[in-house]
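The complex is shown incomplete by one protein chain, all other protein chains being positioned as in the whole.
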Amino acid sequence: MEQDSEFYIGWQDTAPPTYKRVVRRVVLGIFLLIPLLTLTIVYFQKGFSNGKFEYGKTTELEGVFTRIPVPFLTIKIGENPSGTPVLKKILLVGSGKFGFTIDPEIIKEGAQVKVSGFLIYNDGKTAFDVERITQSGDTISPSHPVIPDNPLPINGPLIALRGEITDPKCLLGVMNPGQGKPHRDCAIRCISGGLPPVLKVANEIGETEYYLLVGPDGTPINDQLLDFVGDGVMLCGRLEQQSDWWVLYTDPGTCKRIHKASLNPGPMCN
Amino acid sequence: MSVIYDPIHWTAHKRLYDWLLLTFVVIYLALFSGLQVLLFPQITLETIVIRATGTLAFLMLHIILCIGPLCRLDKRFLPMLYNRRHFGVTMFLIALVHGAFSIFQFHALSNTDPLVSLFGSNTHFDSIARFPFQSLGFFALMILFVMAATSHDFWLKNLTPPVWKTLHLGVYLAYALLLMHVMLGVIQLEQSPVLIGLIGFGMFTVISVHVLAASRQMKKDRAAQPYKNEVGISSIQSLKYNVPAGFVYACEVSEIPENRAKMLIIQGENIALFKYENKLSAVHNLCKHQNGPLSEGKIIDGCITCPWHGYQYLPENGQSPPPFTEKVCTYDVLVDGTQVYLNPKPYPEGTARPPALIGL
Partner (left out) sequence: MTVKHRKLHRYIWFAFAFLLPLGWLAAIWVIPETIWQTPVHLGQPPQLTNLLQSKESGDFVINLRQDSTEQLKQIEIFIKKPQVNPSTVVILETIDSIKGNKEQLLGMLGSRGVWRFNLDSLTINHPDFKVRLEDNIQHLTLRSITFKH
């Protein structure tokens, strides 16, 4: 109990004993709360991806440059038992929140190039933050297998995919987390800056795939999708495999916001 | 109290307060970051900074918001109030790091100015689910900035305590904005019931102490109005024959402890009626410094001493002892037997009024 004789004055050197006792307990309580609270907050986070952005560690790669439907560097690894070329496709991205662009007069479609920059990778997908690009060999002919066999329009079946639209640069490792609501504005800036939108699709057991999104004719649909970034959406389109990447040629008009979980929505679109 | 300009009037207590505060901040940031790296080694440095500073600033805001009502509920918390503004400014600086890092991380190096992007990237102000939560954080940070920038006594004096106090009520709006900033932002991604519960517990605590303190203060304010209770009315009727015009019944002498005061609200005047050395004096209840309740103060070395920051006034004239210059209004007091009467008409600040003598 506070004694009537006790009165606290801040500018005096000492506080009355009962005041001291209470404040000491409060301060101790707050200090004891720190480890408990920090552990609770940190432990109960959802977790982070294994994405890596090797910023500052320059890597040099050589391959074939293509910009349609999205900028790729294609590295030929060899051929599989059936004689099909095994290719590693690396998505080329610009610095900051920008997609990679270069004047077609300087680097032509199908040109052999050397790029230096920083690797970004996660879950089997790789992007490359291009610092420098130089032509290192002749431009290969359009019939070369490294150039994607891409006779537009794509004739594959219509596929419905459900997931979240974000930007591939952040998703693969520049930001962690690179998806979800806190990241929405950043993804909007990245996609608005020319990075191709990507749809991340995953099921409950963790199987995941990343689908780059372009229009039915292969042209960018970045601006049309900005309003859907960071939300759960469903898209319909025709799927094309570009080595280890998948591209969905989709009409942005088919993009719908969905709210209910569904494990097997069926592969076909009407 | 000071008579010359002094950026911070350091005292032993303030030094201790600030050391504890700094230690608290350092330990929190170190532990939070260390645990992040330990449990989630793949996390990026930017995310660690954003989350460590964001959670720390939010926690500090909770503590800051609880100090005021806790002091009203129990005076023994007053040492925590004494230097609260350093707590507030520190919290703002930590929140500023969170805000600056977040704006850079999510909006800079893009095709739009970061501040334009902050409000222009997501414009779904009409949807709760898709609400641009970052704008809530930005506005809260602006409020905290105004408060931190005007926290010094220079602004308190120039803006006047009532205006300053009103301005600093903005912290409540900032808290509401930040609560929704967290709930509509990172919680939409994290979704852990434990984290949601933790935020709910913090909110419940802050609301509880405020509502409890406000309810108790409401009762105190009611009790301080003699006109509004039955004893007062009957007494007023009796004073017609004994007491000069303008005086109203205040209380019984025995209701006021020695060297302490009773708060009264008479005709809108908030008065502190002090009893000391067999005398009674009345001064305006609000301290000139931060409008602290002088009636909850004590007479020490012959001076009314404010419970909040120890500002002092002489009970006979409402003046701070030289060389200090603060002054409060004074009132006439009358004692009739065991009953105390008061004229609620204030004299100009610092006007000497003879104390009423008890037992004459």
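Note that the chains are named A and B in the order they appear, and that numbering of residues resets to 1 at the start of each chain.
Basically, a residue touches a chain if its C-beta (ideal position, glycine included) is under 8 Å from a C-beta of that chain, and two chains touch if they have at least 3 such contacts.
Bear in mind the structure is a predicted one, so any value in this text is a computation, not a measurement.
Interface note for the absent chain: among A:20, A:67 or A:88, the touching residue is A:88.
The omitted chain makes contact with just one of the residues B:97, B:140 or B:179: B:179. For the options B:26, B:115 or B:169, the residue in contact with the chain missing from this view is B:169.
Summary of contacts with the chain left out: across A:61, A:93, A:174 or A:212, the touching residue is A:61.
On the side of subunit A, the interface with the absent chain consists of residues 49-50, 52, 59, 61, 75, 77-82, 86, 88, 90, 119, 121-126, 156, 159, 161-164, 181, 201-204, 206-210, 231-233, 239, 241, 243-244, 246, 258-265, 267, using the contact rule stated above. If you put the missing chain back, the residues of subunit B touching it would be 128-129, 162, 165-166, 169, 172, 176, 179-180, 183-184, 187-188, 191, 196, 199-200, 203-204, 207, 210-211, 214, 217-218, 221, 265, 268, 270, 286, 291, 293.
Definition applied: only the chains that are shown with their structure count from here on.
Inter-chain spacing, taken between the CA centroids of subunit A and subunit B, is 46 Å. Those residues of subunit B whose C-beta lies close enough to touch subunit A in the complex are 1, 9, 11-14, 20, 24, 27-28, 31-32, 35-36, 39-40, 42-44, 46-47, 51, 55, 59, 63, 74-80, 82-83, 105-112, 117-118, 121-122, 130, 132-134, 184-186, 188-192, 194-195, 198, 257, 260, 297-298, 300, 305, 307, 309-310.
Those residues of subunit A whose C-beta lies close enough to touch subunit B in the complex are 2, 4, 7-15, 18-23, 26-27, 30-31, 34-35, 37-51, 53, 95-98, 175-177, 180-186, 188-190, 192-193, 230-231.
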